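The block that comes next holds chain A.
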Amino acid sequence: MVDQYPAIVLLAPFFAAIAVSLLGNWKSGFCLPLTVLSLVISLMSSIALLGQVAESGEVVYLLGGWPRPYGIEFRVDPLNGLLLVVICTIALLSSIYSIRAAAVETPDKCPQFYTLYLLLVTGLLGMSMTGDAFNLYVLVEVASLTSYALIAMRSKRAVLASFNYIIMGTIGASFYLLGVGYLYMKTGSLNMVDIREVLLESGLYTSETILVAFMMIMVGVWIKMAFFPLHGWLPNAYSYAPSTASCVLAPLVTKVTVYVMIRMMFTVFGPEYVFVYLGWSDVVVWMAIVAILAGSILALAQTDLKKMLSYLIVAEVGYMVGGVWLANETALVGAIYHVISDAFMTLCLFLAAGAIITKTGKYCIKDMEGLFRKMPWTMVGFVIAALSMIGIPPTCGFFSKWYLINGGIEAGNWGYVAALLISSLINAILFFRVIEVAYFKKESTDSDKEETVSGSSGVGEPPLTMLGPLLVTAVCLLLIGIFNQEIVILIRQAVSSFGPLGFIG
Partner candidate 1 sequence: MIWQFNLIILGFLIMAAIMSLKVTDLLSASMIFGIYSFLMCLLWAAMGAVDVAFTEAAVGAGASTVFLVATVYSTKRKSSD
Partner candidate 2 sequence: MNMILNIACLGLLTIGIIIFFGAAIGVLRFPDFYSRMHAAGLCDTMSTICLLMGLALYQMHDLSLPNLLVVGKIFFIVAFISLTGPTSTHALIHAGYQRRNRPPIRDSKAKEGSE
Partner candidate 3 sequence: MRALGTIAVILTGALLLYASGDFPAWGEPYSPANDSRVSRHYILKSFEETSVPNMVTAVLADYRSYDTLFETVVIFTAGIAIISILRGPVDKRVRLRRASEKSLRQSNLILAQTCRLLVPVIQMFALYVIAHGHHSPGGGFQGGVIFGASLILVALSFQLQTALDRISEKRAMILAGIGVLIYSGIGLTCVLLGSNFLDYSVLSKVLPLSAIEARSYGILGVETGVAFTVTAIMFAIYANLSSHGRMKGGL
Partner candidate 4 sequence: MVFLTCGILLFLLALLVLLRVIIGPTAIDRIVAVNMVGTQTTVLLILMGILFSRVDMFVDFALTYALLNFIGSLAAARYLLRTKPLRDTKITVVEVERG
């Protein structure tokens, strides 16, 4: 059974999805326990898998028993082992959170909702495990289709957002597919490791096809992760989605795509191609800088809480892309660490935003006055996440920024360092704007009495199922920060397996 961990991680939510869709029609009470149960199983086995990986290095699981390169395989190294744990944890937390939210936001579609939810998680898990370039595409599509549907379950603008997401998402995925096609044309293989070997053996680095393949894959992945000029679909999609859906979409989808980018750059093309042969890392880092600044500034212009958070994701993606392309180990470690910490930060923020919106029904930042009094614990969670976004120790945001800035300095790219700092400052402004509004009461006006009456009666702390995950996430933020060494050691283990990174090596 021990060898089957990779399969169990993936299959638990997968079978649960089918079970939910079958049993849910009969009795919708089955949905939630099944979801939670499967995610717990998945989480446990992913942790076990991570342990195994940390101990003995890469774990390879041959699907169908066919060896590389004929079949498809799962390759789990510390990097995606970590990611699996993150995905499972986040999915578990937001599924607990969904107990109330789903019932409110998507009434009488419970089975569908949970099926889609679990399939999304399955897709993401699969994306992070697979060692096959084409299989990755299929799983990307599983994840995308479920996201489209989850977003479009709400009405009005969410639907338009979903449509735009479909268009952009398809362009992205198709570009990726085309890139894989180009790779296949030149190498004749689809297995990531095998492609790399062929690339090296046949000396294909000078080929135009490989160059274009690389560009296509990158552009496709960038569209999927909403890298700045290609981010158009994200803010609306995430901010109008049902809150449970956005709680799992926002933290995971972009992050897993960043992982895909890393995987493509380092495992498939190899750092020597990306950094040494192409040598565009500066250009991309500058694009990332623009992304960071633009994301932050656009976030500053928003009045809607969730929209602001969505634009922040755009900025955060800039962090990660920049970190990866800085072409040194510290920055790469920082970027990967940021993938993990940002996943939790985003989750925490969206959980808090979701809780606020479900309880108060308010979307605009300016309507959130006095929330500290009404829902103190929610706001505690929110504040911790906000601090992490700003980069205050000992939350994890600080440490990821630490590594990223370190890497930036190491690479001598001061623009990136400056962008990180400026964006941290903008984050500070953004979040303290919210916190301030929430902390202060509304200026007393004529309707003061009514305010207090309505304020005291209607709104209180959200139920424990919403609050619990929020606080757990907040604690996770602190824990990830405090114990960042353990995580970083794992990440370094993965990074070192990528071989020397460009300029240093």
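Behind the choice of candidates: all candidates are chains of the complex that A comes from, given by their letters.
In this text, a residue touches a chain if its C-beta (ideal position, glycine included) is under 8 Å from a C-beta of that chain, and two chains touch if they have at least 3 such contacts; residues count from 1.
It should be emphasised that the depicted structure is a prediction, and the values quoted were computed from it without experimental measurement.
Pick the candidate that touches chain A in this complex from 1, 2, 3 or 4.
3
Residues of chain A touching candidate 3 in their complex?
My answer: residues 4, 7, 11, 14-15, 18, 21-22, 25, 61-66, 69-72, 106-107, 109, 112-113, 115-116, 119, 122-123, 126, 132, 134-135, 138-139, 141-142, 145-146, 148-149, 152-153, 155, 159, 182, 184-190, 194, 198, 202, 207-209, 211-213, 215-216.
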